[in-house]
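My structure is below; once you've seen it, I'll send some questions.
What you see is part of a larger complex, with each chain still in position.
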Amino acid sequence: MVSAASTIANNQPVRLGMVGGGQGAFIGAVHRMAARLDGHYTLVAGALSSDPERARASAEELGLAPDRSYGSYEEMAAKEAAREDGIEAVSIVTPNHVHYPAAKVFLEAGVHVICDKPLTSSLKDARQLAETVDKSGRLFVLTHNYSGYPMIRHARQMVAEGALGDIILVQAEYPQDWLAEPIEQTGQKQASWRTDPARSGAGGAIGDIGTHAYQLASFVTGLKAESLAADLHSFVDGRQLDDNAHIMLRFAGGRAKGTIWVSQVAPGNENGLKLRVYGTKGGIEWVQADPNYLWFTPLGEPRRLITRGGAGAGDAAARVTRIPGGHPEGYLEAFATLYTEAAAMIRARRDGSALPDLPLPTVHDGVDGMRFIAACVASSRADSAWTRLDAV
Amino acid sequence: MVSAASTIANNQPVRLGMVGGGQGAFIGAVHRMAARLDGHYTLVAGALSSDPERARASAEELGLAPDRSYGSYEEMAAKEAAREDGIEAVSIVTPNHVHYPAAKVFLEAGVHVICDKPLTSSLKDARQLAETVDKSGRLFVLTHNYSGYPMIRHARQMVAEGALGDIILVQAEYPQDWLAEPIEQTGQKQASWRTDPARSGAGGAIGDIGTHAYQLASFVTGLKAESLAADLHSFVDGRQLDDNAHIMLRFAGGRAKGTIWVSQVAPGNENGLKLRVYGTKGGIEWVQADPNYLWFTPLGEPRRLITRGGAGAGDAAARVTRIPGGHPEGYLEAFATLYTEAAAMIRARRDGSALPDLPLPTVHDGVDGMRFIAACVASSRADSAWTRLDAV
Amino acid sequence: MVSAASTIANNQPVRLGMVGGGQGAFIGAVHRMAARLDGHYTLVAGALSSDPERARASAEELGLAPDRSYGSYEEMAAKEAAREDGIEAVSIVTPNHVHYPAAKVFLEAGVHVICDKPLTSSLKDARQLAETVDKSGRLFVLTHNYSGYPMIRHARQMVAEGALGDIILVQAEYPQDWLAEPIEQTGQKQASWRTDPARSGAGGAIGDIGTHAYQLASFVTGLKAESLAADLHSFVDGRQLDDNAHIMLRFAGGRAKGTIWVSQVAPGNENGLKLRVYGTKGGIEWVQADPNYLWFTPLGEPRRLITRGGAGAGDAAARVTRIPGGHPEGYLEAFATLYTEAAAMIRARRDGSALPDLPLPTVHDGVDGMRFIAACVASSRADSAWTRLDAV
């Protein structure tokens, strides 16, 4: 039952650095737990905060050697590249606008990059980052962590194998409620940068969580949106970026349609990512808060509840399953799966072997996400006109 | 616990006739059970089918006197109006295109009308029917039966009392799967007329179930849509009317937005009507298949599950609750509530007393539903342009 | 989809009387709704209350002719038996201690009996009633209403067809919370008689709801308990009868074991009847509060959710299904199914045709229930010693 994911030889863990993720941050701590769970990484360096005192205190708490706690990512990239035992990979867990410049210096220093989403704070940056990655020959992994869930992997396998027939409908939603009040005006750190166009980019909720929903829908179905019609809105007075979005979608290369609803102002929704996909022969339903379950609804038969680790789960799920059915895995495990798969890639590079075929989100998926944001903004400004994603 | 609804004196049940609902029909049998449950009606006459043999056999099965089984609704209206003991009310349960002409003759004959939805097969008919009703002085009840559920009544009360704050979001959906295959081509009776523009009108799924979703959203929130943007589609080859619709909404008289998704081709969805309403202070969620539960999600507090007959249910729910919490009531009970409330109105007319204040759907709600259909069709034809409901 | 149950010719409805069920009663109103739903009965006579004024007012409210509202069931039996158009059947909906004497006079007057559960207030009465029924040649139906649910009928069919393999485990529970406080001391009518040994019998919760749980388990599995070990308790000070019971069971004719937990003092449980049955090849789970669903869990395969009216439901369920899947039926529909099946039996007697083979609970099932109560009481008094049901 314990899969390869957790038993890959870890006698040479990947030497990892981190940019961002100092005390008070949320996602940095998540990345560190994800990196630790399967034992494939050692965190050895960091530029953990732009505030020097916080950077130092954070590094000490994490047990970093003082000389590997850096004041800036530029310094970190330069000095680590010069060390024999320098970092092999870096996790970038800053606000969005730092992703591109930070990734650039590490890629150019020969360091693989694991980067939080959305890819950047502008589509222009995203395109340049993609070019930089392609030129660098380094690995770039975008942590669309929800694609690491075993039942999502199984859903993807089912669609690919035709269990649903031709896909016709993709219904995604991602409601939250943590921005229902103007907490960014009270200095709440997470809220402040996410509602600030300078740091977040043109998208508020659509960037923060809409890109997750869109990536997940694409990941499972293999479909890209051709065009969309969006109605973005800020329900909280004074908020500069959207905190709710209604989006209709038409997918390329087929006849599928769909919708995405994202909200950060819907009371009672903690983190309500949900995906439903329907084809001519059946449907699937998955809810992130209860991630060990996948409903399969074949047309004309009783609904079936497939469980992680259970009899109905296939190979793709099994490869990323750590413990038996009924012993729930969660958010951190799915996140850790991306890290573990990234480690497998990094090790392949290390010893020159062939890259394993793993469905990790790439920089190009990140560009797709930025196109999604740009198209949402453009459509909404044009009174929800249908807008092609390749035209933004 | 047993409410007034079931204990109103029924020593003078309402004399009821029925148009449509012969053998093989679905909704006619539902209306009859709904009329019987609380004991306020006696079915005494019918024009049950346009097929004379089926009409006769159906009437016999239902125990109607042979001389009160009519060959046409016109004949029925004329003869019943002439009887001392003629019907006081008629239930019209035919395909949509018959609603208007049938209702007209009964209203003009002085008979109250209980009519299935959608109101008519065209907005023009709907407007004329509304005029006819207003002129007639007779009662007209449109059986948007989902508004009879106790937890929907409670949701409406909560919104009205401000428990949710200002309403900002209305997310409704109504997926089914029974038309996932082209069963209308096999002669299936329910499917045949619902997919035929001549009998159904301009709307397929949006008429059959979209009007339910829209009515329910309006009923609970008290809001009407100002404009909408719709993307209608027929996924089944050769189908003339929409079997799936994605609709974005902007509501009048406030800042609320929303979406409605309706589908009859989404495998695994039997009758998935679901309503979520969010305000600045809290939200509610209700699922028709599990109608005895209402989630209330006050911002910043644990979710609460309010149950029909339970401690959290208020007056509006209690008035239409028959049995204690944990003893589930279902679809027929909600339907019966409309009939019982209609009986209370009819009796008030009978003895000249003041009409009770009951939230029964009216002919004007029916016109709103037809506007909704027309706006969906118009918007979809205009590539999902925002379309005002008062402009169709 | 609308089954035979609701379309049996009702041009000669069964003439029904009622004993008990006056204003303020709960179960009497339920019986009346159940009798009305499918249109097979006309309530024409009653001895609705032992309080003459309440009896008169109740009869008026129900539209009974004044001369058929009786002061006692003895009078009613005598006078109705003497009428040409006298009642064919009587519903007995009184406290338990009245069931036997009332049923006796009606049976001896040639009237079929529909009786609420538990059968009587003592095992001795139960045995005498069974003899009386057998001698009378009249029909006797015990309203273990939960056995009328379509998904329970389907569960029974699945067990009978071997879908679960050999049955090994039967886990039933029936928690409620309405007696968590000593409301019988405040004069609450339902609580008063149910906690009074003189009217209720030797069992409190085990009689009121434990017999339902036991009957349901037997109904679905076809198994009878051979012996049981029980721990009964009254958690509320001053209460004379059990309000909680833990019961271990060993079933006859096989190797199955099981437990029943019943409680009326478990906060948060409205009416939590739940049944789980496991065999060597699979299991089933059913929860009364959500009665339209039946889980089927075949060993080594994904769980399947069978729905009333859905693709997985078989013949036995279909026969008692009124409306399509996703349109929930509830408690009253299940209750009505017993009435409708009873009507089919009564009509068969009326015209001398063969009795249909319908799984209606009989007087002998009622005796089994009284044995269950007696064995629980005896075992508990003997410090939970295993006690044979055929030894009490």
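Letters A, B and C name the chains as they come in the text, with residue numbers starting at 1 for each one.
Operating definition for what follows: contacts are C-beta pairs under 8 Å (C-beta built on N, C-alpha and C of every residue); 3 or more make two chains touch, one makes a residue touch a chain.
The structure presented is a predicted model; accordingly, all values stated were derived computationally and were not measured.
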Whole-assembly copy number, given 3 chains displayed: 4
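Everything below uses one rule, namely that only the chains that are shown with their structure count from here on.
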Farthest-lying chain, centroid of Cα atoms versus that of subunit B: A
Inter-centroid spacing, subunit B versus subunit A (mean Cα positions, whole Å): 44
Approximate Å spacing (C-alpha centroids) for the pair subunit A, subunit C: 55
Separation of mean Cα positions, subunit C and subunit B [Å, integer]: 34
Per-residue multi-chain contacts in subunit C, two or more chains: 307, 310
Contacting residues of subunit C [partner subunit B, same complex]: 1-2, 6-7, 9-13, 23, 26, 29-30, 32-33, 36-39, 60-63, 176, 178, 269-272, 288-292, 307, 309-310, 322-333
Subunit A contact footprint on subunit B (complex, rising order): 164, 168-169, 171, 173, 177, 180-181, 229, 231, 233, 235, 244, 246, 248, 250, 255, 257-259, 261, 263, 265-269, 276, 278-283, 285, 295, 297-299, 303, 383-386
In the complex with subunit A, residue positions of subunit C that touch it: 296, 300-307, 310-312
